[in-house]
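In this view, the complex is presented without one of its protein chains, the others remaining in place.
Right, chain A next:
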Amino acid sequence: MRGALLAAAGGAMGGAGGPLARTIRAKLTAALQPTHLEVRDDSPRHGGPPGAETHFGVLVVSGRFAGLPLLQRHRLVHEALRAELAGPLHALQVIARTPQQWQSDPRAPPAPPCLGGSKR
């Protein structure tokens, strides 16, 4: 069970991570002004070589999500990462919460285990 998602990305804002991780962080920050942001590179768990940066999970806490259903929240995230999703970003897990929701429940579910489909 994953606790905080911070580990792989080396910190909430800025910090370590490959070039795609940094791009994702920068674009989400610019688009959604998150109060809390975690970017997790799951690629190693999906059989990619180190630094593959193909599968990511993002946890975005932003007031921009207020009043929006989940589908619209996820679409906002996808829009910010449109170029990446058309390119190297093969899979993206999204958790999108308002600051109030995050405060009342600062936990995120773990990513499902890979079953090999990403290699197709």
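General remarks:
We adopt the following convention: contacts are C-beta pairs under 8 Å (C-beta built on N, C-alpha and C of every residue); 3 or more make two chains touch, one makes a residue touch a chain; residues count from 1.
Throughout what follows, contacts and distances are computed from a predicted model.
Choosing from "BING4 C-terminal domain-containing protein", "Elongator complex protein 4", "AP complex subunit sigma" or "Glutaredoxin-related protein 5, mitochondrial", the protein name stored in UniProt for the chain missing from the display reads "Glutaredoxin-related protein 5, mitochondrial".
Along chain A, the points of touch with the absent chain fall at residues 70-71, 74-75, 78, 85-86, 91-95, 109, 111-120.
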